[in-house]
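With one protein chain withheld, the remaining protein chains of the complex are depicted in position.
So, chain A:
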Amino acid sequence: MSDSPENKPVTPSSPASAPASAPGPGTAATSAVEPPSRWRTTFNEIIGGSVMISILAVVLAIVAGGILIALTDENVQKASVYFFARPGDTFAEIWKSVSGAYVALFQGSVYNFKRPDFLDQIKPLTETLTFATPLIAAGLGVGLAFRVGMFNIGGRGQMLIAAACAGWVGFTLHLPWGLHLVVAILAGVIGGGIWGGIAGLLKARTGAHEVIVTIMLNYVAFYLVSYLLRTPVLQAPGSNNPKSPPIDPTAVLPDLLGPKFNLHLGFILVIAATVFVWWLLNRSALGFKFRAVGINPNAARVAGIDVKNMYVYAMLISGGLVGLAGVFQVLGTVTTGFSSGIDAGIGFDAITVALLGRSKPWGIFIAGILFGAFKAGGFAMQASQGIPIDIVTVVQSLIVLFIAAPPLIRTVFRLPDPSKPKKPKAPKPAPVTREAVAAK
């Protein structure tokens, strides 16, 4: 940081000057990097917070969830009536309710030591991975869009279209084993990709904001699929319910660990998708352009990168990845026929997953597994402790809230502000000074 708060460029278009941008040293130091706009800075801040912030956000959200569990627990309430007479009772009840809840969450999601044999004990973990599979796929899609500077809220629509395409192939075409699955997956990915691509195209050609467009396309997709589920296209023959026929066994994603477990081939595919997105973003020319557009579209344009095309390509790929989540739902999770609720809110959870994973492929992978664990464990928590599963949703929402407010996290945990120059590590000041002297 030899470029101190001092030098603001002399551009009249840049509004950043001393009093406006410098209420404190932190802001001043960042303003030396002079980001394109305030909205984009905030956006990048939220998308790219540090690993530590993500982890601490989860910790903080779990603590807050614990407080909520304690507050809503009936036994705690009863004991708190005579708190001043015997405070120990209250604390005991609080401990019982909170620890009970989180132990149940753990047993439901990772390892259940109460079950007799090893396979049964480990089953919750495979459940977690099963729940995580579509979350990771959709998270990768949303995260990719984030990296190109776009907010893809259209996960629901893209998943529904993908599910409808993959499902239709799954129960209409009767292809041989292997080929059928491949065609069904491709149909879903392409369907999701096109649905995302529409949003990208509208943004590129007309300047429509992708947030508005993707939200609206969610409704279009929902009512389109609902309608089709009442027509012979998707509706099961002879049924009055808006539900599709079951998927042919040839198009179902095969179980990975045998029929005893729900974990299916999708998990392997999603690992492959993570590797692909990592390669795309970090090692490919297209990804290079994506990242450049995402961080500074102006510089990208001046460097001859076709920014508008990048928006279209990114939304195509993003939609395709989210579509993969829809495919997993219809060919892996619910193979007995789907309804218009097949997306199961994954399109929205994916936003949280992408945020928590800091839009990095492997970060999203880990965040997806964490959220899969919340889902798997949430049911166990409800069943064994009678704690409403909504508490899990609250914890998830709190995670987003905390990630979006890094200063809050920093204050709670007394972390240094990364936008200020780093604390002096022993050898560091010397090179800085030398560089600065040399540069002048």
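The criterion applied here is as follows: contacts are C-beta pairs under 8 Å (C-beta built on N, C-alpha and C of every residue); 3 or more make two chains touch, one makes a residue touch a chain; residues count from 1.
Definition applied: contacts and distances are computed from a predicted model.
S.K.: Not counting the visible chains, the remaining one has a UniProt entry; which protein name from "Thiosulfohydrolase SoxB", "Phosphate transport system permease protein PstA", "Nucleoside ABC transporter ATP-binding protein" or "8-amino-7-oxononanoate synthase" does it give?
M.R.: This omitted chain is identified in its UniProt record as "Nucleoside ABC transporter ATP-binding protein".
S.K.: Could you tell which one of A:I161, A:A300, A:L355 or A:I409 touches the chain left off the display?
M.R.: A:A300
S.K.: Of the listed residues A:L125, A:M159, A:A187 or A:A292, which contacts the missing chain in the full complex?
M.R.: Within the whole complex, the residue contacting the unshown chain is A:A292.
S.K.: Which positions on chain A touch the chain that was left off?
M.R.: Answer for chain A: residues 1-20, 22-25, 28-29, 32-36, 44, 279, 283-286, 288-289, 291-292, 295-296, 298-306, 420-424, 428-429, 431-433, 435-440 touch the chain left out.
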